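See structure below.
Complex shown without one protein chain; remaining protein chains in place.
Each chain gets a letter, A and B, in the order it is written, and its residues are counted from 1.
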Amino acid sequence: MSDSIDRETVEQVARLACIDLPASRVDETAKQLAEILEYVGQLEQVSLPDDVEPFFGATESVNAIRKDELSPSVARPDILSNAPDSDGEFYQVPPVF
Amino acid sequence: MDFSNLTATQCVNQFASGEVTATALVQSCLHQIQQNDPSLNSFIRTSDSALPIAQALDIKRAAGKPLGPLAGLPIAIKDGICTAGLKTTAGSRMLEEFVPVDDATTVKRLVEADAIVIGKTNMDEFAMGSSTEHSHFGISKNPWNHQYVPGGSSGGSASCVAAGLTPASIGSDTGGSIRQPASFCGVTGLKPTYGRVSRFGLIAFASSLDQIGPMARSAEDCALITSVISGHDPKDSTSAKNDIPDFLATLNQPLKGLRIGICKQHFEEGLDSEINDSVKAAIQVLKNLGAVITEISMPHTPYAVAAYYVIAPCEASSNLARFDGVRYTHRTEGVKDLAEMYCQTRAEGFGNEVKKRIMLGTYALSSGYYDAYYLKASKVRRMIKQDYDTAFESVDLILGPTTPTPAFQIGEHSQNPLAMYLADIYTVSANLSGVPAISIPCGISNRGLPIGLQLQARSFDEATLLQTAHQFQMETDWHTRRPNQ
Partner (left out) sequence: MNAATTQEQRQSISEDDVTIIIGLEVHVQLDTKSKLFCGCSTEFGAPPNTQTCVVCTGAPGSLPVINQQALRLSIKTGLALNCEIARFTKWDRKNYFYPDLPKGYQISQFDKPICGLGYLDLFDQRDKSKTRRVVLERAHLEEDAGKSIHDESKQGGNSRIDLNRTGTPLLEIVTQPDMRSAAEARAFLNELKLILTYLEVSDCNMQQGNLRCDGNINLHIRVDGQQIATPIVEIKNMNSFRAAERALDYEAVRQLELWKQNGLTISDAPKQTRGWDAATQTTTLQREKEASADYRYFPDPDLIAVTLSEEEIDSIRSEIDRLPAQWREELIGQHGLKPYDADVMVGQGRGVIDYFLNVAEGCGNSKMAANWIGQEVLRFLNESEATIESYPITSTQMTELLTRVVGGELDQTRAKEVLEQMIEFQLEVQSAMDKLGIKPVDNQEIEALCQQLINENPQVIEQIKGGNAKAVGALIGKARKLNPNASPGLVKNTILKMVGG
């Protein structure tokens, strides 16, 4: 684990997270992230038994499944009503390229 | 009339007996909110339908129709929990205009039990915070002292109950977000076992940690509300199928022979001495009630906050990816293409704390870092859970402080976010392991701020938590103390 995080990495992370990060804020963000990474870096010190299984969810029960049955869909005007832009049929987004 | 000191149980009983109408109860709440909330800012909005629903309920009672177990109870809902037709923002600009199609399962169950949703409470944006300073809708205040934070992220839900604006509220707890504000505001707050209460309709922060629970003026009130909101929900794969015991029935059982463990790691450096004293006094009370106290060790406790601040941001970075300006949300206009729309919308719609945590989680999951952060944290999480399993072989409950300090001042941690994160030091472990935990008032600091006691139990043993808390509240009056308004 590395406690410091460089500008390039911060920019790459912002790209991956799809968050616009002005160049003027990169250093500050790097500092903030480094601070937390330094703190969580203490996990490195925890010695673990070799066979320890990660615990990903607070429940370890299994098999929540449903039957293949139809339930009513939401009416289109209702589902589209929260969209910032739609033509009544489709969601509209700016061109991809 | 002023009903602001009624407990939830009293509201329900008095409504059922005809002593008070639902309309009067709702009007009283709305009046209190109107009078006091402008300075507290515990609500983001009130519900226009509360009064008509109360009136309909009065008619229903007058007609002698059967009433639900929460009939007449005005209840506030954290704004991260969906209410059909009523804006649900999660404290974010991103969801400023979001109107859910469905009620969250919890809300549905409350409504079916004839509780009345009075409004939506303020919170740290997407539940990320411990102070309710990080809401798009302004800072909430601690009713005991407006210079202080109410805690968070369910700060609005704690504040409104403490201030007497509403007898009870619903919060959500990802790392302490019910218990920490409950402790800061002097109310009782329960985080049920993971899976006990459906998460359907709870806007996710960290799915494996989030849990909905009640905040009220007594353990008895929490028991009443928990009975209603608990239970398997086929819409939530992680919701448990365990039977729901009658939480009210066991409240009055004596504590004789109850084995309570005191986790020594909860009393190490960083604990405020006044809190230490109050908790020790509370231990004595429980001892007098017949509880057997032993010291236990949970060696991985010191790493819980670190594990939490890897796991929660990782999950959040993915959970919050859906806020992209396409379907639900705020969108930045005047962009040239899709990529710019995404990045601008997310930069503008999220607050700084949220963006920081999304980036942290994105980093920790990214190629080359997954093993060192997410996987390692998940393994430490296993060790923390094993600490609990071991502890519960010899004790029935684990007792300690809810927080290391009483409420801090607004802005106090603005330059030191880590200090804020450490406010969760005693609470995050319950989320990591899934066990239920309750915070109850156990003292008042010299500065006049409440102090909270945390009890934790085995998974699905909320009954013992509630029983112990209730027995404690029968012996003490901390939970009845109200701030001087």
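To be clear about the criterion, a residue touches a chain if its C-beta (ideal position, glycine included) is under 8 Å from a C-beta of that chain, and two chains touch if they have at least 3 such contacts.
On a predicted model such as this, the values are computed, not experimentally measured, just so you know.
Across B:60, B:327 or B:482, the single residue that touches the chain missing here is B:327.
Within the whole complex, the absent chain has one touching residue among B:101, B:249 or B:418, and that is B:101.
Annotation for chain A: contacts to the undisplayed chain at residues 12, 15-16, 18, 56-57, 59-74, 76, 79-80, 82, 85, 87, 89-96.
In the full complex, chain B contacts the hidden chain through residues 81-82, 88, 90, 95, 98, 100-102, 104, 199-204, 206-208, 234-238, 314-315, 317-318, 320-324, 326-328, 338, 342, 362, 365-367, 370, 374.
Here is the rule we go by: only the chains that are shown with their structure count from here on.
Separation between the centroids of chain A and chain B, computed from CA atoms only, is 23 Å.
Against chain B, the residues of chain A that register as touching in their complex are 1, 5, 9-10, 13-14, 16-21, 29, 32-33, 35-37, 39-44, 46, 48, 52-59, 61, 64, 66, 74, 78-79, 81-85, 91, 93-97. Residue ranges of chain B in contact with chain A, taken from their complex: 97-99, 101, 194-195, 207-209, 234, 237-241, 300, 303, 305-307, 309-310, 317, 321, 324-331, 335-344, 346-347, 350, 355-356, 358-360, 362-363, 366, 372-373, 375-383, 385, 417-418, 421, 431-434.
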